[in-house]
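My questions all concern the structure below.
The complex appears here minus one protein chain, its other protein chains still in place.
Showing chain A:
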Amino acid sequence: MFSKEEIAQRIAKEIKDGYYVNLGIGIPTLVANYIPKGINVVLQSENGLLGMGPFPFEGEEDADLINAGKQTITTLPGSSIFDSAMSFGMIRAQKVDLTILGAMEVSENGDIANWKIPGKMVKGMGGAMDLVASAKNIIVAMQHINKAGESKLLPKCTLPLTGVKCIKKIVTELAVLDILTEGGFKLLERAPGVSIEFIQQSTAGRLVVEGEIPEMRLD
């Protein structure tokens, strides 16, 4: 089974040279640590920054320079700053090549729920609904099963939706899966030591298994 860091490491392999990438909060943030060496990638932060750099060293933090998670950050050579409308303009116009975000549930037709649990304090959707509605390429980083052992890959989401028919790829602690246009989770890779049977048991939605399923590699 993969750790959160290993999920991030596997997702980082999907990032290609020249990509503009938006990383959500949680596991997606960790992806920045594993971007392959030798490729040029620009990170977008939806509060209005392209070219997000690492966290600052102590004493160099700047209250005017934060990311969408409100953390202090730095810029890089080539960075640019813009207002919130332009930030979502470039997202809506599909200038951002890849969006990586977390989810509470994903359905076999690509619906995603990640912003609200009825009965609990609702904090809001932030930029998640804009990102999922517009991005051409979204990878979801999530846990396959919740703490109670129940699947989060479902025939239909039970929680309020963030977006419909928008997710194409999922990386979990157990597997890498594509969502088929006709519906269903197509198993592409499994985490080292995890059996297809276990993935089947852990997937409530329709799982499609065809041919040999290789183990995920991180190198």
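By our rule, a contact is a pair of C-beta atoms (placed from the backbone, for glycine too) under 8 Å apart; a residue touches a chain by one contact, two chains touch by 3 or more; residues count from 1.
FYI, contacts and distances are computed from a predicted model.
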Identify the UniProt protein name of the omitted chain, choosing among "Thiamine biosynthesis protein ThiS", "Peptide/nickel transport system permease protein", "CoA transferase subunit A" or "ATP-binding cassette domain-containing protein".
"CoA transferase subunit A"
Out of A:G69, A:G102, A:P155 or A:G183, the sole contact with the unshown chain comes from A:G69
Touching the hidden chain, out of A:G26, A:G102 or A:G126, is A:G126
Of A:L23, A:L161, A:A191 or A:A204, which sits in contact with the chain we cannot see?
A:L161
Option from A:A8, A:L49 or A:A191 whose C-beta touches the chain left out:
A:L49
Considering the entire assembly, which residues of chain A contact the chain that has been omitted?
45-49, 54-58, 61-67, 69-73, 75, 81-85, 87-89, 91-92, 111, 121-130, 133-134, 160-165
